[in-house]
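Handing you a structure now.
Taken from a larger complex, these chains appear in their original positions, while the remainder are omitted.
Labels for the chains are A and B, by order of writing; each one numbers its residues from 1.
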C-alpha cells in the first residue's frame, strides 16, 4: 500500500497516528481509516474540509464531523475524559477559532477535559483578567493567537502551569503567514512557554496530553 | 565641506537637524556642532559613546553628556518644557533603557515634558496596570520594547491617546536583531499605533513632538 502505518506508536507514545488530510484523496483517507479502526477505538483525521467530509461520510460508517475544528473522527458515543486534569484553551481572536478548535477536539478525542475561553486578546486586557482565577486553576494551558501573538506572554506571567503557544496564520501584511506571532512567542520575556508550528492546534493538544499524563 | 546642512529644516519641520554620531570622526562632529550652534540654541548628537564624548568635550565648549541616552548636547541651563502636554515614556525591560532614554532626552531637549515608566513589561502585567491611571492621562505615549515587543498592544488597548511603538534590538536567537518586536508591533491587534525603526528612540521623540504641536 501507499502508507506505512505506525500501529506501535500508540504503545510507544500513548497516542494513535492521526491522518493528515491535505493532499490525500477521499478514497485514501477512507482506506486508512478502515485499517486504523481495527487497532484503535478512536480514529481521526485533521484538516478535513466540509466538502471532503460530505463524500467521506458515505464511505466510513460512524464518522462524525467537527466543523469548527475541521476534524472528522470515529469515536465512541458519550466520550468522557479518561485522564485527570484540565487543559485551559485560550484564543486571542474570533478568527483563530478553527485552530483553537482543532486543539480542543483533538484533546477531547484523546481523552482529556478542556475548558475553552475564546476571544480574550490583549488589546482588551480586562477580558483576560476577568478570567484570571479560572485560568490559574488549569493544569496546562494552550494559548492560540495570530496577528501579533502577544497573548501567551501575558498568560504565562499570570500562572504557574506550563503554557503551550500556538501561532496562527491569521493576519495580513507583515504577519508573513504567521511568522510574526511565531517570533513573538519564541521571544517571550515570560519563561515557561513551549511553542508549536503555525496553526498546529493538533500538536499543541498532543503535547498538552503528554504533560497531563506526566 | 563634507556635509550639506539643512538649516531650513527647523523652519520647515519645526526641529533642527540632529547629528547622527556613528561613522563620523570626533573632528567632524565638533565641526558640525560649531556650525549648527550659529543657527540654533540647542545642538545635539545621538549615538555618542562615552569615549567619543571624552574627546569631544575639549573641542566643543558647553557640551553636556547624557550617558544613559548616549546623547551629547549643548543646551541652555535649566531647560524647561516649551510646549503644553506630556509624553508618557514606557519601557518593557531594563535592557531597553538606552533606547528609551534616547527618546526621553531628545524630547526634553526639543522642549517637551516627559514622564518615564521603566521596566513595566507584559510578563508581570500588574506592574503596568498599577500605573494605569497615570498612563491614561498622558497626551501621547512612546512604548519601547525588545524581545517579543508585546507592550504597545496592551498599552494601546488601555488608552485613547496615540501610541508610538519602538522595537529594540534587545533579545537573542529568533529576535533576529529586533525583527521579532518590529513585526509584533506592526501586527498589533490594537489600532492607533505608529511604529518607528528598531532602536529609533530619536525618531519616536520627534514624532511625539510633532503630535503634541498639532
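Definition applied: a contact is a pair of C-beta atoms (placed from the backbone, for glycine too) under 8 Å apart; a residue touches a chain by one contact, two chains touch by 3 or more.
Not measured: the values here are computed from a predicted model.
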Homo-oligomer size of the whole complex, from 2 visible chains: 8
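Keep this in mind: only the chains that are shown with their structure count from here on.
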Whole-Å separation of chain centres (CA-atom averages), chain A against chain B: 42
In the complex with chain A, residue positions of chain B that touch it: 92-93, 121-125, 129, 147-150, 153-154, 156-158, 171, 173-176, 179-181, 183-190
